[in-house]
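One chain of protein is taken out of this complex; the other chains stay put.
We call the chains A and B, going by the order they appear; numbering starts again at 1 in every chain.
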Amino acid sequence: QTTDSTAKATPVVVQQPAPNAVQETPKKKAWYDRISLRGYAQVRYNRLLETNPNLKCDQCDKSLGDGGGLFLRRGRLIFSGDVSDRLYIYIQPDFASSASSNTLHFFQLRDAYFDVSLDKNKVYRFRVGQSKIPYGFENLQSSSNRLALDRNDALNSAIANERDLGIFFYWTPEAIQERFKLLTDAGLKGTGNYGVFGIGIYNGQTANKPEVNSTQHVVARLSYPLLVGGKQIIEPGIQAYTGKYVVTPDQVSSGVGIEEKYLKDGFDDQRLAASVVVYPQPFGFQAEYNVGRGPEFNLESNAIEVQNLHGGYAQAMYRKEVGSQVLIPFVKVQHYEGGKKHERDAPGYSVYETEIGVEWLVHKSVELTADYSIGDRTIRNAQNFDNRQYGNRLRLQAQFNF
Amino acid sequence: QTTDSTAKATPVVVQQPAPNAVQETPKKKAWYDRISLRGYAQVRYNRLLETNPNLKCDQCDKSLGDGGGLFLRRGRLIFSGDVSDRLYIYIQPDFASSASSNTLHFFQLRDAYFDVSLDKNKVYRFRVGQSKIPYGFENLQSSSNRLALDRNDALNSAIANERDLGIFFYWTPEAIQERFKLLTDAGLKGTGNYGVFGIGIYNGQTANKPEVNSTQHVVARLSYPLLVGGKQIIEPGIQAYTGKYVVTPDQVSSGVGIEEKYLKDGFDDQRLAASVVVYPQPFGFQAEYNVGRGPEFNLESNAIEVQNLHGGYAQAMYRKEVGSQVLIPFVKVQHYEGGKKHERDAPGYSVYETEIGVEWLVHKSVELTADYSIGDRTIRNAQNFDNRQYGNRLRLQAQFNF
Partner (left out) sequence: QTTDSTAKATPVVVQQPAPNAVQETPKKKAWYDRISLRGYAQVRYNRLLETNPNLKCDQCDKSLGDGGGLFLRRGRLIFSGDVSDRLYIYIQPDFASSASSNTLHFFQLRDAYFDVSLDKNKVYRFRVGQSKIPYGFENLQSSSNRLALDRNDALNSAIANERDLGIFFYWTPEAIQERFKLLTDAGLKGTGNYGVFGIGIYNGQTANKPEVNSTQHVVARLSYPLLVGGKQIIEPGIQAYTGKYVVTPDQVSSGVGIEEKYLKDGFDDQRLAASVVVYPQPFGFQAEYNVGRGPEFNLESNAIEVQNLHGGYAQAMYRKEVGSQVLIPFVKVQHYEGGKKHERDAPGYSVYETEIGVEWLVHKSVELTADYSIGDRTIRNAQNFDNRQYGNRLRLQAQFNF
């Protein structure tokens, strides 16, 4: 590219030196053309118009309710790039991770994956490392693109931090690669390229946790962004996973029982989800639903057992460009009925939540979101068989993209 | 290199292509022109001519006294830049942070702030995120610029690691922006631009700690670098903050009492400080003093209570250029009388310390400091009502700037 444009500019052949070439690699691209750095950060305040400080949600945002203040919910640096014609890397630390409950802001991995493409056009790819599990549109969509401040409980309870260590295969025809790219570049809030078809195995204890039971989870997903009438894009998807999840002893309160077989091999952990997305041009719609089985605290036996779960969400949004700014009002309703395997004693949950909000792209790199949230959450665990909390609050977020 | 070869190649006007432009952002600057990386590191040895190995200071340097050896006191990578015409980012991990008392060198955030300027000339700015609290000149001055190896106890006991999560507003007229920049670029050891006027709110539990009491601290600062006689620059400043600080249960020894109201809402935490700096051209002088109130262990009631505190320091220095090298001998005296809210049981302190040292800029990126320190420190807590330690030591530091 560099060479071409120079050549056009003048009839004399200019031997353009590779600018700033690193000395030890005279023939390959400079490091900063192979690896780039970008990122984003989200600073929040959730306490306005709060009617119930006991309405909390650890999976969502640890600064919700009593004790919460200004909070760095996410901070990400993304080192990524095509380091060779066949290898693409993506290494994303989060700099808002806790090393313990009262020491914040350590750097911990979110993604460290390595895409090896089998062909030059990257239609067939293997992905190795810690990455998002292809289960659910909202799970795969970057938090920097999501409208509502948190993911829905129903599908996000499948995989903490949406990620795990595994090996995946993705198939994406070239035309659809372009379309996936367009959906993020044009501000339509797509997932990026997780394949039209994806299949993989992963440890199953979720991100940044060691494997326990020596058996892998298996996941598969099919998703296709249909072009309808020359402009509208509709993306239906279906996905499922199965495996055995171990609730480790440090996550079980004394007195809570677990059958011998579950202790060693883990609990059945299986889900099936359907997704549909109508991208906002200008009106958009998005819905997902999943059913499955997994570990959940049983009030009657005072034990963790395999139980059914189900739930999902629906969201409508409208994208409005105002000069260089963009406004996207949205409304989202969600429901979940089932266990949360990642939390102590795998408590049972009944979640109903409605959110009405607006995302405002103030400037290309500064985004403000206001989200009025009306929630009703019941948690059932050994400490409290029926801890129901409901209330409303206004949540604010400033997001910085760089 | 680049210059030579192009110049030789052709006399025709060459349209220089944007070198190495990242493909997905054809119109904006390449990532490495928006974000840059620099940093510094400090390696120390504090045990020479040591007369009392029990004279320690956790707030200062954990390798002081018994058991100390070579120590990586600070290691910083700074990712910063004007990522758009209105957004400046500054993300600074420290790579010498402990995750627990015996595991060192984790990456933890110091700064992650985002400056949104209201005008093109950056006179009016909002700063969002974790950043230094505008309280005290020495607190704001980078450790890479400070002469003495540690900050003074009196003002630094206000905010551990000098930082917290908050929202700040800074006002800096353009001419003073230039002056602040000159004061750091010319090796005069200024603070950088924290505004002529700054005001903000922040959580109040200090850097990398979760908020506890749902109320914010408020801080304000006024500081002006006066140009005197065409060359000398004198910077007087005044600053104050107020809020409620919670001594969390994990920081209180069993048997030590805390009144109910303090437990929940926190202790009064209020300070007022005055600063004056005469920048070293060649002779310099610097002094700060603060008074206030905050949590402190009370010997008589065996409880943590709100008590008065006061203290400050004065420093004289002389800047001498010797060829490309710079030598800055200095002398610093300090005193503090009050509690340290960040330490277990908020112990009371009486601190007297004198330091005589010299900073030697050996080469543009290598700096050596020798600091002979004469200290007298008394700590009063539940374990020891009058733990007085005094002694002398020679401290050495090698600093690497990159």
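Quick note on the criterion: a residue touches a chain if its C-beta (ideal position, glycine included) is under 8 Å from a C-beta of that chain, and two chains touch if they have at least 3 such contacts.
Predicted model, so just to flag it, every value in this text is computed and none were measured.
When the whole complex is considered, the residue among A:Ala96, A:Ile133, A:Leu165 or A:Ile233 that touches the unshown chain is A:Leu165. The residue from A:Tyr45, A:Phe114, A:Phe169 or A:Phe285 that touches the chain not shown here is A:Phe114. Mapped onto subunit A, the interface with the missing chain covers residues 19-20, 22, 24, 30-32, 34-35, 79, 81, 83-84, 86-87, 89, 91, 93, 97, 99-100, 106-109, 112, 114, 116, 128-130, 165-167, 202-203, 207-214, 216, 248, 250.
Although one chain is not displayed, its contacts with subunit B can still be listed: residues 2-3, 6-7, 10-11, 13-14, 16, 19-20, 30, 32-33, 36-39, 41, 43, 47, 53, 62-63, 66-72, 75, 77, 93, 95-96, 99-107, 185, 363-366, 398, 400-402.
One rule holds in what follows: only the chains that are shown with their structure count from here on.
It takes 120 degrees of rotation, in steps of 5, to superpose the Cα atoms of subunit A onto those of subunit B. Rounded to whole angstrom units, the spacing between the C-alpha centres of subunit A and subunit B is 36.
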